[in-house]
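One structure below.
Note that one protein chain is taken out, while the other chains of the complex remain in position.
== subunit A ==
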Amino acid sequence: MKKLKFIGNPLLQSREKINMSSDKKWLTLKTTEDNEEFVVEESVAIMSNVIKNMVEDGCASSVIPVPRVKGNAMGKIIEFCKKHTEESDEKVLKEFDAEFLNLGPDALYDLMVSANFLEIKVLLDSVTTKVADMIKGKSSEEIRNILKIENDLSAEEIEESRRENCWTRQE
């Protein structure tokens, strides 16, 4: 269970812009790396186990600082969590996920690492499956191109692996 440190004073400027009904609880999440703030419904935010634990510990009225997650990743995560809290149709969610995960390797990386840090299992599983789909059936060279990985194996090591794994190739 990861515990995030938090500061005491709530910053409520953005809340004025949102129509707040009395029966919905709202939280402000602030990415400490780039100081972006996101106001989200508590029901959406608690898809993250980490935030859920904090809320249960009684920090719901403060700004929750979120380290290690960049602003644009946070925005995407909130978009994902919002859709998954609103929608219950499996088919619709599947289509949404497919479209949502149509991202470049860098964005996917940020999403995966952030989803892991915030403990959002549904999102982590989706990204994991997406990455596995991207690399399955591809040669190691193609995988390196797709994910922008530099090759640090020596020529001999590669040749040895290729010889051992000739049962994997079709050419």
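Here is the rule we use: a contact is a pair of C-beta atoms (placed from the backbone, for glycine too) under 8 Å apart; a residue touches a chain by one contact, two chains touch by 3 or more; residues count from 1.
The rule is simple: contacts and distances are computed from a predicted model.
Not shown: a single chain whose UniProt protein name, out of "40S ribosomal protein S8", "Transmembrane channel-like protein", "beta-aspartyl-peptidase" or "F-box domain-containing protein", is "F-box domain-containing protein". On the side of subunit A, touch with the chain left out of the figure occurs at residues 105-106, 109, 112-113, 116, 124, 128-129, 131-132, 135-140, 143-144, 147-153, 158, 161-162, 164-168, 170-171.
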